[in-house]
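All protein chains but one are shown at their positions in the complex.
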Amino acid sequence: MIKSYKLQRTIADVVIYVILGVLGIIWVSPLVWLLLHSFRAEGGVTVPYVFPKEYTVNDYYRLFTETDVFDYPKWFLNTFVVAVFSCIISTLSVLMVSYTFSRLRFKSRKMFINVGMILGMFPGFMTMIALYYLLKAMNLTQQLPALVICYSAGSGLGFAISKGFFDTIPRALDEAATIDGATRNQIFWKIILPISKPILVYTVLTSFIGPWCDFILVRIIMGDKRDNYTVAMGLQKMVDKEYKQNYFKQFLSGSVVVAVPITLLFLKMQNYYVEGVTAGGVKG
Amino acid sequence: MTFIEYKSLSRSEQIMYKVKEFFSLLPGKLKGFFGAIGKFFVNLVKNFIGGLKGYGSRFVQGDMSTKLSYVVMGFGNLTRGQSGKGLAFLAAEIMYIIYMAKFGLRYLNMFDTLGLVAKRVVTLPNGRQSIEFVDNSMLILLYGTMSILLTLVFIAVYIANTKSAFEAEQNQKAGKKNLTLKQELVDFLDGKYHITLLATPVLLISVFTILPLVFMILIAFTNYDQQHVPPGNLFTWVGLQTFRDVFKVSEGANKGYTFVQLTKWTIVWAIFATFSNYIVGMVLALMINKKSIKFKVLWRTLFVITIAVPQFVSLLLMNQILQDDGVMNVILGYMGIGPISFFNSSAIVARVTVIVVNMWVGVPYTILQTSGILMNIPEDLYESARIDGATPVVQFFQITLPYMLFVTTPYLIQSFVGNINNFNVIYLLTGGGPQKDMNLYQAGQTDLLVTWLFKLTMDSNDYNTAAAVGILVFIVCATLSLITFNLSKSSRNEEEFS
Partner (left out) sequence: MNKTKRFCAIALAAMMAVTAFAGCGGTPQPTTTTTTTGGDTTASAATGGDTTATTGDDTGDPLGGEGAAGPISLKVWGPDAAQAILKEQCAKFSENMKAYGDITIEVVPQGEADSAVQVLTDSAAAADVFGFACDNLDKLVTAGALLEVTGADKDYVTNINSEASVAAATKNGSVWAYPETGDNSYCLVYNKDYVSEEQAKTLEGVFEACKAANKKFVMDAGNGYYSCLFMFTSGIKIDGFEEDGETQKFSDYDEDKAVKTMLAFHKLFTENKDFFLNGEVTKVVDGFKSDTVAAGFDGSWNFSNAKSTLGDKAGFATLPTINVDGEDVPIVNMFGYKLLGVNAATLYPNTAIELAKYLSGEECQMQRAEQLNWGPSNKVVSESDTIKNDQALSAILAQSASSVPQVGIAATFWTPVGTFGNKVVDADNPIDEAACKEIIKTTIANIRDE
């Protein structure tokens, strides 16, 4: 009886391994295709076979050297700078808002929470043009800070998950600290934040990735100022009708170059991500 | 009711419980939702009137320097040893006046008509023409809205100023010392800490989210359509006309048919997209997290890696791979299966393709999101099931799935609503195609209702209609989400840990 139970479990495990293996391959293969074909030497957009016949790093080389039309290195740097700053501002806003909603009790708190949730649901189209002219009134159009503002200004509205996380931290902690004479400011910085690493990492990750994906706002805000484009905008341009035939392989290699750092970051941080989203998600 | 109590009910009782709970709470929640919105505005007006009430009486009772504060803001505080506060009020007044004089007033003046003259054609001495743009309705609307919001904020500050002056006077009369700036600031780190923390985010959100949204909402009440595009043209207020036009969209034989077809597909899509991701993601998460499975990090990494590629890249990638002559068909060719036109043969093939690709995109997120929750399922639930001889499949359907559904209902409904509005997958993957049904008006067979409505309005530059559609979509989504959010266990148990 025990033996057969064991056998059953082994069979189950084998089945699971097979399923995971097959699905894992299915999941990764498009990305492997991306990687392989970013090194492809021959052909244009598509080729009628699976594996490239010849490999080259030429497209990566062109990506970083032929900068007169697509200044990829400059755009990569722009995106990085924008991502870092908007990540800092977003993380701070999200944490401040969610901490306030979770730990502090004040008049009209419920109202703020509901208004915040409502605002987050508004489809944002048509607001772009308003954003553009607001930034123009502040003399910020065509500059990188404008992007930072756009990506991080509304971030406080994404408080749901981290509020859920803060809700799980026992209140007794605050109370004990208050008795010891700590102000709320001190409680926030010295007690709550240090134990909030998972949600911190989660917020940092999600807000860092945003600027690498957007190619809509950049188009409107930067206009003809190419020096201040971001990577996503450049990649998007490479598959425009005008360029696609010649630049598709560069688009592939450019995508790989974007994906690699984010992937590494993600893999390193995924445990925190899971912790953060679990704690916050159940409640949020 | 806790989960254990809930589980002790029979299957049919459980379903009945859920249904009953939903419907018994629904009217209340709906009422609560709209009530809250109503209350918000009522409170706004009430606070405003309350502020005004004190405003008059304070003027009558106050002494000279308090009275002067009604004209020169901060005067009362300045004369009573609160120079920091007083200067801040004064600065606010000066800044507001400068803003209005240099910028705001011009736009505010034209807010009612949104401009009278779009442009002047000037004939140059050599016979050529040049154009001088005068009023730009869009800028008048935007900067006018900004000035109105700013004025409201200023009025609040102004009333706070009279209050502060009066309080300072009362304090002085009572022989108490007024708080210094430093003392007040210290309070902002403790008692009023919520103001400190919320100030910056609220400011940013007000300027860069709320203001543009108000602008967009106002556009729905104008005639900003293809015939009225600035700078060469003006647009103006038309009231509710645009909303009436929106409901005309479903008139006409093909439009009606399209509406019905796309509604059906939208619902089917939302259900499949939501639950396929949810269930497959959860099963995979269970498998990866099973105790006896090794290389957990490897498995998880395999799936999670797709998240790191920007979504528009991975969708464009999938689009290439699934082309008629793409690599997928090459592989199928090796296996002796004829080429399949994934996006351009029949509706059913394209729809299945979209759902499957959506799984490829979405399942990794579900794995990450459910992993932790799955680990939290009380082990004793499984223990007893195992003793009863339940197979893993039975365990999944009897314990895991119900538990997860119980805990993650709000998440599920949110992603359902999200899928109803899922532009990206459809837009980047199929662009709405295949376009083979002649009777679909301006739509393909994978177009969702939203993508269709926006195509209809935005392609022809009818911004006012697009804004109106946006408002309607919002009302539906917001109602759905808020109800479910409030229905969910989480909001009821918010104080559980306190």
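Each chain carries a letter (A and B) given by its place in the written order, and its residues are counted from 1.
Note that a residue touches a chain if its C-beta (ideal position, glycine included) is under 8 Å from a C-beta of that chain, and two chains touch if they have at least 3 such contacts.
Because the structure is a prediction, the values reported are computed rather than measured.
Enquirer: Which shown chains does the chain we cannot see touch?
Expert: A, B
Enquirer: Based on the whole complex, identify which of A:115, A:129 or A:173 touches the chain you can't see.
Expert: A:129
Enquirer: Who touches the missing chain here, B:13, B:112, B:388 or B:459?
Expert: That would be B:459, which touches the missing chain.
Enquirer: One chain isn't shown here. Among B:227, B:263, B:376 or B:391, which residue touches it?
Expert: Residue touching the absent chain, from the options given: B:227.
Enquirer: Counting contacts across the full complex, list the positions on chain B that touch the omitted chain.
Expert: 113-131, 133-135, 137, 226-236, 252, 254, 311-312, 323-325, 341, 344-345, 362, 365, 369, 414-415, 418, 421-424, 427-428, 433-444, 451, 454-455, 458-461, 466
Enquirer: Even though one chain is hidden, which residues of chain A still touch it in the full complex?
Expert: 42-48, 68-69, 120, 123-126, 128-129, 132-133, 136, 141-142, 158, 160, 206, 209-210, 213-217, 219-220, 223-224, 226, 240-242, 244-246, 248
The rule is short, and it goes like this: only the chains that are shown with their structure count from here on.
Enquirer: Report the inter-chain centroid distance for chain A and chain B in whole angstrom, where each centroid is the mean of the CA atoms.
Expert: Taking the mean C-alpha position of each chain, the two centres sit 18 Å apart.
Enquirer: Mind listing the chain A positions that touch chain B in their complex?
Expert: My answer: residues 9, 12-13, 16-17, 19-20, 23-24, 26-28, 30-31, 33-34, 45-46, 48-50, 93, 96-97, 99-100, 104, 106, 108-112, 114-115, 117-119, 121-131, 133-134, 137, 149-150, 152-157, 164, 167-171, 183-185, 188, 209, 212-213, 215, 232, 235-236, 239, 255, 258-259, 262-263, 265-267, 270, 273-275, 277-279, 281-284.
Enquirer: List the residues on chain B that touch chain A in their complex, please.
Expert: 36, 39-40, 43, 103, 138-139, 142-143, 146, 189-191, 193-194, 196-198, 200-202, 204-205, 207-213, 215-216, 219, 284, 287-288, 290, 292-293, 299-314, 316-318, 320-321, 323, 325-327, 330-331, 334, 360, 363-364, 368-369, 371-373, 376, 392, 407-408, 411, 421, 454, 458, 463, 466-467, 470, 473-474, 477-478, 481-482, 485, 490, 493-494, 497-498
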